[in-house]
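The complex is shown incomplete by one protein chain, all other protein chains being positioned as in the whole.
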Amino acid sequence: MVAFSSTMALLSVFWTPYDPLEINPDISLAKPSWSHLLGTDVLGRDVLSNLLAGSRTTLITAFLVVIITMSLGVMTGVGAALSPRWFNRTAIYSIDIVLALPAVLFAIVLAAIHGPSTFTAVIAISIATSAAVAQVTRREVAVVLNSDFVLAAKACNSNKLKIVQQHILPNIRASLFIQASGAAAIAILAESTLSYLGLGTTPPAPSWGRMLASSQQYLLIDPVVALWPGLAIIITVLGFNLLGDGLREALDPTLRKSRS
Amino acid sequence: MSDLLFEAKSLCRDFKLNRTAISGARPVRRAVADLNLKIKTGDRLGVVGESGSGKTTLAKLLLNLDKPTSGSINFKGQQLSNSDMSIFRREVQIIFQDPRSSLDPRRTVEQIILEPLECLNFQQDHQSQTNKVLQQVELEASIRSRYPHELSGGQRQRVAIARALAAQPSVLIADEPVSALDVLVREEILQPLSELIESLNLALVLISHDLSVITRLCKTVVVMQQGRIVEAGNTQGVFANPQHQFTKDLISAVPRLPTL
Partner (left out) sequence: MKFLEVENLTISFNNKVVVNNVSFSVSAGERLGVIGESGSGKTLIALAIIGLLPEAATVTGSVQLAGEDLMALNDQQMSAYRGNQLAMVFQEPLTALNPIMRVGKQIAQPLRNHNNFSIKAGIARAVELCTAVGLPDPEHIVRAYPHQLSGGQRQRIGLAIAIACNPKLLIVDEPTTALDVTVQKEVLQTINDLVKQQGSSLIFISHDLPVVSTMAEDIAVLRYGELVEHANIAALFNNPQHEYSIKLVDLARATEKEFSNFTKSRTL
């Protein structure tokens, strides 16, 4: 399973190497041919090159979002679980409030202030997703905190930092990986959506979402153009999800052992 | 010759329960009520009672892993809440009931035993102490690199004992140390444990609902019911001549072999 999903994710990575053909030739809406494997779009840009370049945007976005989301989410989650009761409660409520607001809202607000760009999309998606990560993380940390081995650690005078480092993080590692890959998947979808809506990556920078948007008008003339970015999105998102599952199985020694 | 180690006076521990009515104070469960206890060096004290009788709460209070609602605990004459934890925790250690949850599944046996040595700033060489203590519980040194889930229940409990003994405490608190183990395995644990306590001259507080374990290891016993000590004295005296009805019930409930 891991091999299969890794290949998928890797496949999209292979698309990343910068394709210099990205710059616009002037052949408009051509059918797939040897010089343009996937045809061209309305402005004559090579679809394949755009797809490849768009993958860069997508993956960078996903990467950034994951890093920001996980850092923010995990720190909030761990912090909330470890802190005294009243702070814990406050944190939970705050997280719930953030959760209630969709990423699109953040994106709109940010876009209004700074103008739409990949960057604003990244920030918006990160804030929204980190709330979910924080919530799950907090719960998991609370469970680990309740366990006997943490109690044993306290009984030999371990301090909070050591406990987090040595006991909590390793035990929630599997969950974090799944959440990270889930966040990546969400990020890709979200970025595509925002770009589609015009709130993310702006032209002429390539992005799968925008490709979908621009091809929408010409759906009746050349539906195939919409197909490629859509497929790309689906495959990558699926790949990340499967990768997360595979990683979890591979990383959890107890899960593996219990098979026998 | 015997020094006073622990002295508990009018110890109370209340737990607030979730609200059952909208108005009025939150209901309170009195886990430990007005408890008085003295523990000296060389003592082998059994704490008998059913689940919910407050035994484990008492253990946590003695370890300063929980704070009493009222009353006081003194260790070596000093109030526990004012004592230096790094010194206290070196002296008093605990073995938990469930060997599955008392060892961190993500850490090797070696790391588990090194933890108290590091956190308590054990002066002598950590590695050789680890080896020594593994030897004391009759485990092979090769077990150091294994993870808890690779070990049997008996082995895990021995690791737990090794961990408790690592920093050379003077008091050992054992909370149902063999209840989760099969009958034959219990024997493998109780015998070496008994010998170790003798040879290391440890004070023992053994919590159990299993009377045969208590008679095996304890010279004195207290019987707890609903947070109170209802009977106390020499193990022999209490079991031969129980005064309180609850004690009588406990004794008669032990399954007897058929006379054949």
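Should a chain be cited, it is by its letter among A and B, assigned in written order, with residues numbered from 1 in that chain.
By our rule, a residue touches a chain if its C-beta (ideal position, glycine included) is under 8 Å from a C-beta of that chain, and two chains touch if they have at least 3 such contacts.
Since we're looking at a predicted model, the values are computed, not measured.
> With the full complex in mind, choose from B:42, B:105 or B:153 the residue touching the hidden chain.
B:153
> Among B:58, B:189 or B:250, exactly one should touch the missing chain; which is it?
B:250
> Take the complete complex as the reference. Which residues in subunit B touch the chain that isn't displayed?
Counting only subunit B, the missing chain is touched by 50-52, 153, 182-185, 187, 209-212, 215-216, 235-236, 239-242, 248-258, 260.
Just so we're on the same page, only the chains that are shown with their structure count from here on.
> Please compute the C-alpha centroid of subunit A, do the same for subunit B, then give the distance between them in whole Å.
Chain centroid spacing, subunit A to subunit B, equals 48 Å.
> Note which residues of subunit B are touching subunit A in the complex, please.
Residue list for subunit B touching subunit A: 63, 65, 85-86, 89-90, 93-94, 96-98, 101-107, 111, 115-116, 119-120, 147, 149-150, 160, 163, 167.
> For a test of understanding, state which residues of subunit A touch subunit B in their complex under the given definition.
The touching residues are 147-149, 151-159, 162, 166-167, 170-171, 173, 253-254, 257-258.
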